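Of the protein chains in this complex, one is absent; all others appear in place.
Each chain gets a letter, A and B, in the order it is written, and its residues are counted from 1.
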Amino acid sequence: MASGMTISLDELTQRFGGDVMGKGAHRVGGLAPLDKAGPDQISFLANQKYLVQVESTRAGAMLISPADLDKLTRRDGINFIVTPNPYAYFARVAQAFIDLAAPKVTPGVHPSAYVDPAAKVAASAVIGPHVTVEAGAVVGERVKLDAGVSVGRGVKLGDDVHLYPNVTVYHGCKLGARVIVHAGAVIGADGFGFAPDFVGEGEARAGTWVKIPQVGAVDIADDVEIGANTTIDRGAMVDTVIEESVKIDNLVQIGHNCRIGAYTVIAGCAGIAGSTNIGKHCMIGGAVGIAGHVTLADYVIVTAQSGVSKSLTKPGIYTSAFPTMPHADWNRSAALYRNLDKLRERIKSLETALADRDADADDKA
Amino acid sequence: MASGMTISLDELTQRFGGDVMGKGAHRVGGLAPLDKAGPDQISFLANQKYLVQVESTRAGAMLISPADLDKLTRRDGINFIVTPNPYAYFARVAQAFIDLAAPKVTPGVHPSAYVDPAAKVAASAVIGPHVTVEAGAVVGERVKLDAGVSVGRGVKLGDDVHLYPNVTVYHGCKLGARVIVHAGAVIGADGFGFAPDFVGEGEARAGTWVKIPQVGAVDIADDVEIGANTTIDRGAMVDTVIEESVKIDNLVQIGHNCRIGAYTVIAGCAGIAGSTNIGKHCMIGGAVGIAGHVTLADYVIVTAQSGVSKSLTKPGIYTSAFPTMPHADWNRSAALYRNLDKLRERIKSLETALADRDADADDKA
Partner (left out) sequence: MASGMTISLDELTQRFGGDVMGKGAHRVGGLAPLDKAGPDQISFLANQKYLVQVESTRAGAMLISPADLDKLTRRDGINFIVTPNPYAYFARVAQAFIDLAAPKVTPGVHPSAYVDPAAKVAASAVIGPHVTVEAGAVVGERVKLDAGVSVGRGVKLGDDVHLYPNVTVYHGCKLGARVIVHAGAVIGADGFGFAPDFVGEGEARAGTWVKIPQVGAVDIADDVEIGANTTIDRGAMVDTVIEESVKIDNLVQIGHNCRIGAYTVIAGCAGIAGSTNIGKHCMIGGAVGIAGHVTLADYVIVTAQSGVSKSLTKPGIYTSAFPTMPHADWNRSAALYRNLDKLRERIKSLETALADRDADADDKA
């Protein structure tokens, strides 16, 4: 926030809601934590453990929930914006300051970019150096294509889409409004489909894999964000679909024909095999693997590194990963795990022996 | 298949084999499932469960196996191509229709591309926008280099290679005929090799990692397909080798000096450490990890998310991953797993107690 630009609390509530308690004309020029903020900055309270800092803060303004406001022992000298969700409000205000401070970019096509004459690019779009936009593509208002981006034939990019450097979008894919794709991500590569055409077995085996053409595309709804170097494959016959406001982290793989439900978040390094359906509002942890052709209900949470091999039909939290143990301890348990059936047999033998003895005792009695 | 172009069944059997049963002159303009196909489309039966759809299909033509043909109760109005593998045949026909409908590309080098004067590019190749081809590279007939591709010094690309946008091939690597590499993949980056040159321990430790130059390259045989953002490292002293018709999915990592046997398929997010040898016709599941310096026999199948730490010398299916359970159930089992040795000791105590009792009883008797 090196910029000298400021916003008044009234302007903030006009844009983002909430109620001012104090001077609405108070102007702030940036955000800061409670213990660092000064009179011309706005701070926020999103976690009970920082409540105590309010007593000594020098912040001129503060975002707070109605419940937390009631708990305050000191209010003097602070102008509040009261909002049910100060953390989300903070995020919105932070973005507003970034937008204020951002260098102005001039719309237009960089001289080093290549835009096919049969593509349609909005005059408000910013097409960066070394970008390629192929024939039939449609690029919406205020779209930003960074250096080295490749937009294939017939791709549709909604308004305010931002593709970071070196993103590739294959032919025929569709991105909704405000979609953000981070650098190196690949949208619409061929799904992994090959028909085996082999005869014989072992040394006599002959033939090959025959590529199954992938004629679907990828259809991404509004407000989706996709992480760096993530890959989302095009469908085989139908489209792969990412519904609105899905958030996908870096290095995630989504196979062909998948559908990811609205508002679902997928953490880094997760992999989802083909033709899988994930519900709305799910949370998929880091490095989770999900098999192909399964369905996850809405509100399913899968914890990090777990593996889903069957459909999960009810909301809830699912797990299949172990936390680390010291190596020797792990190996001791793992050796027993490999021979769990022997432990079970020993238990069975004990049960039989005891039953035999009971029978003997009964006989004697 | 918006194109008005059609192919006769005779033409198809001439190109792809199989026998026509019905009118060989019947022309089809596209593929469709049995329940959607019309008289000018060709359908296929690759799965018994769709057998019933044949009775009501409007398809003018159909791919079928001899065995399934015998099971049909209705044949009238349908022209058949009889082939042992209708699914692979379908894939070939689908590709033929795509080729028919594809926009014609003009061979040549895009004005924005940079081709070093000391590179050799076939006149039939299509070099896209912002492509770089460095000195000594040899680019074969009909090769297609999409936007932003980087081909290093001395790289050899066989005929009909297709590199999708933003692929990087490092110096000295070799790709056989018809190799397809999807966007963002990196072929021939340095293997991960560093010699420790440290003295002392703990706080007194001094020194550094010394990079071991990677002077091998990557040698990829004919008909290999490589997924988006996959990485295959160059060898340290010898080449990393990918044999013919290997199919590799997205976001796969293959370490230096590996050899992947012909026809092996590797699913997304798998990682193979250095100097490992995978046999022919293997199937490596998604997110599988394979340690370095191990060998997998031909026809080994490793299921998704499993970890291979030792050589697998016999064909077969191998596994080491759990499916998810509800979180609480998992935690209950995991807590017991961490203390499996205690369960074993309790079993041992029981066995000892029972044996003691038997000894006592014997004594008394």
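In this text, a contact is a pair of C-beta atoms (placed from the backbone, for glycine too) under 8 Å apart; a residue touches a chain by one contact, two chains touch by 3 or more.
Note that the structure is predicted; figures quoted are calculated from it, not measured.
Chemist: Which residue, A:Ser56, A:Thr73 or A:Thr324, contacts the hidden chain when the whole complex is considered?
Modeler: Final answer for the missing-chain contact: A:Thr324.
Chemist: Among A:Gly38, A:Pro107, A:Pro196 or A:Gly268, which one is in touch with the chain left out?
Modeler: Considering the complete complex, A:Gly268 is the one touching the chain left out.
Chemist: Given the full complex, what residues of chain B touch the hidden partner chain?
Modeler: For chain B, the residues touching the absent chain are 112, 114, 130, 132, 134-135, 148, 150, 152-153, 166, 168, 170, 184-186, 189-190, 192, 194-199, 202, 205, 208-213, 215, 229, 231, 233, 251, 253, 255, 269, 271, 273, 287, 289, 291, 302-303, 306-310, 312, 316-322, 325, 329, 332-333, 336-337, 343, 346-347, 350, 353-354.
Chemist: For chain A, which residues lie in contact with the unshown chain of the complex?
Modeler: The list for chain A reads 84-85, 87-88, 90-92, 94-95, 98, 103, 110, 112, 128-130, 146-148, 164-166, 180, 182-184, 223, 225, 227-229, 245, 247, 249-251, 263, 265, 267-269, 281, 286-287, 299, 304-305, 321-327, 330-331, 334, 337-341, 343-344, 347, 350-351, 354.
One rule holds for everything that comes next: only the chains that are shown with their structure count from here on.
Chemist: Nearest 5 degrees is plenty: how much rotation brings the CA atoms of chain A onto those of chain B?
Modeler: The superposition gives an angle of 120 degrees.
Chemist: Report, in whole Å, the distance between the mean C-alpha point of chain A and the mean C-alpha point of chain B.
Modeler: 25
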